[in-house]
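Attaching a single structure in structure tokens format; questions to follow.
Here the complex is missing one protein chain, while the rest keep their positions.
Letters A and B mark the chains in the order given here, with residues in each chain numbered from 1 onward.
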Amino acid sequence: MAAITADPTTPAAKARRHSARWNSPWLNAKLLLGLGILLLIASTEFIGPFFVAPKLAIIGSSPTNVVPVWVTNYDKRQGFKPPNPEYPLGTESKGRDMLAVILVGTPRTLRVGLIGAGIGILVGIALGFLAGFNGGWIDSSISTLADVMLTIPGLAVLVVIASYATELEIVNMGAIMALFAWPLPTRVVRAQVLSMRERGFIQMAQLSGTSNFDIMFREIMPNLLPYLAASFTESVALVILATIGVETLGLGPTRIPTLGMTINNALQSTAIYRGMYWWWGPPIVMLIFIFVGLFLMTVGLDEIANPRLRQVRRQ
Amino acid sequence: MRGLTWQYLIKRLAMFVLTLWLGMTIIFIIPRLAVGDPTSAMLGRLMAKGGNVENSQELIQRWKERFGLDQPIQVQYGRYLYNTITFNQGYSLSAFPATVDDLIQRSLPWTIGLLAVATVIAFVIGNAIGALMAWRGTPRPIRNLLPISLLFTSIPAFMLGIILIWVFSYTLNLLPYTGGFDRQFTPGWNSGFILNVIQHAILPATAVVVVRMGSWALGMRGMMITTDGEDYMVLAEAKGLPATRRFWNYGVRNAILPQVTSLGVAIGSIAGGFIIVEQIFTYPGIGSLLFRAIQDNDYTMIQGIVFYIILGVSIAVLILDLTYPLIDPRISLKKN
Partner (left out) sequence: MTMEHSPNGAKKTQVVLAVRDLSVHYPTPDGDVIAVNHVSFDIYKGELLGLIGESGCGKTTTALAILRLLQPPGEIAGGALVLNGTTDLAHLHATQLRQVRWRDVALIPQGAMNSLNPVMRVRDQISDSIRAHESRRISNSEMRERVSKLLRLVGLPERVEQLYPHELSGGMKQRVCIAMAIALNPSLVVADEPTSALDVIVQRVVAQNLLDIKNRLGVSILLIGHDMGLMAQLADRIAVMYAGNLVEIAPARAVLKEPLHPYTQLLIEAVPSIKERKPLQVTEGLTHDLRYPPPGCIFQARCPFVMDKCRRVRPPLQVVKPNHQVACHLYNAME
């Protein structure tokens, strides 16, 4: 009695394989959109200098209080100067060209985010594995520490740190941010490792003699990837948020402009009430794009990791 | 109390103490990492930045007395812990002889009032929207709220605050943009004052609420979807229970539990974000106090305020932890 099997060469079977390739869960609309936005923003680092000389972002490099090119009537009493195509987004009260400020500040902000989240993720993976794999008191201490660090408002402590450390290099700032970025990935990794332990295939791997290291990278990692990626983008957003927060309070670098410090300068100069929306507007717009992009990526990656969250079509 | 066992209580209290202790220790360590004798160094920096601290000698003397700066580090640490816990944190560098605790305690009610109300509103509305969005019976327009609220959720509250000021105060001139109340009103429990306070509080509260609402909505929608697939939902449907009962007692009742847990985790970041919101609106809470302290390089104030923030958040989390067993019978039920 021959068993009935499916013939792989029929046109139906071929069509099925083709559609499967295009149905890959990684082709998530939200993820792609978010990634697109962020790549666009990241490109400012390279493309920026072609449009505007970065030195225009330094204090005093340009005339002060120039209104943006699209403004027709403006308040001369405030000392605003007429629009000038050389400074398309206008300038602020200390003579910095806004377009240059954006193109210089944005990459720096992104970089802090990536560094902070990067370190946080690495620490998170290490600690998460340790905690999930070993259990016992190692797990308890790591988990408790992570919980405590999550409860303590990171921004508050960062304010204390930043008030003592004056000019912070981007790398150092990122590293410090990582202090508060590691608990989230740790929890995510630990949760995943624990759930996999329960599913028994870690035990199988151990029984078949695979080293712990191998188990970590061959068995667990592939399943962990979407969760890690979602955790990463979320952490980048958190780090950037913390950085912007600290800077808006006035605790950031003063030489080279960053988005947060620009907002702080604008607030100090009461730019809102003077109607100088081109001062605080562009940084905020850029930040909105960054956050929305990261958010989309996080949600998209979350959906990839947890298929049940994908579009639920109910009747 | 239903569901509360001694072990659970003690565990939560231990976490509370641990969090507080760790926070205080971090605040203690940071300045000492940077400099040797904190007080002189503080003052040195202050004067270098152009400020002039009056009675600086007296200040240093009193400081040394209270915090035992000439004593070994353990003693300093012990004294620091003791003084902080008893709300005796010393003097504000820029507003000497006003004490840190005094100044903070005057501003604290403003912050707690606004933040507590805004958080509760955001939580309730956000989860309500989220639950409705997951339910099949919800009409289209409400469902479309989701992408909109998602957009707001990704940006920090203070940025929305700036935009709100721009729109409502500057352009439309509808709502005030600074302070907690206008000067002509005398503080007190009279309706004029209270209304004015509310008027001033609307924009900052809105900024916080709108931003947090989206994340609760998203989370609740996810939880409702997960709950919908559970076996007990299938059985509830098989029992022919009316839709409202299934929605509330079987759906929301279960989906809200992880949301409450998330609230505990989120309180820290909500508080942090609010500081900046206060700064934007010059709202007379501890956020503005912190902002001014940073500007004045008033290190003692900065540390004092941060301690209060950590304390406040820890208390809020503790309260939340203690109420959790009341809504989830699976947690720490007494052994039968």
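Please note the rule applied: a contact is a pair of C-beta atoms (placed from the backbone, for glycine too) under 8 Å apart; a residue touches a chain by one contact, two chains touch by 3 or more.
All values derive from a computational prediction rather than experimental measurement.
S.K.: Among B:Leu132, B:Ala236, B:Ile267 or B:Leu318, single out the residue that touches the unshown chain.
M.R.: Among B:Leu132, B:Ala236, B:Ile267 or B:Leu318, only B:Ala236 touches the chain that is not shown.
S.K.: Considering the whole complex, which of B:Tyr80, B:Phe123, B:Trp216 or B:Tyr250 touches the chain not shown?
M.R.: B:Tyr250
S.K.: Residue-wise, where is subunit B in contact with the chain that is not depicted?
M.R.: Touching the missing chain: residues 230-232, 234-242, 245, 249-250, 253-254, 257, 327-330, 333, 336.
Here is the rule we go by: only the chains that are shown with their structure count from here on.
S.K.: Could you give the separation in Å between the centres of subunit A and subunit B, each centre being the mean of its C-alpha atoms?
M.R.: About 23 Å separates the centre of subunit A from that of subunit B.
S.K.: Report the residues of subunit A in contact with subunit B in the complex, numbered from low to high.
M.R.: My answer: residues 144, 147-148, 150-157, 159-161, 163-165, 237-238, 241-242, 244-245, 248-251, 263, 267, 272-273, 275, 277, 280, 284, 287-288, 291-292, 294-295, 299, 308-309, 312, 314-315.
S.K.: Please output the residues of subunit B touching subunit A within their complex, sorted ascending.
M.R.: Against subunit A, the touching part of subunit B is residues 15, 18-19, 22-23, 26-27, 30-31, 33-35, 136, 150-151, 153-156, 158-159, 162-163, 165-166, 169-170, 177, 218, 222, 225-226, 229, 264-265, 267-269, 271-273, 275-276, 279-280, 290-291, 294-295, 297, 299, 302-303, 305-306, 309-310, 313-314, 317.
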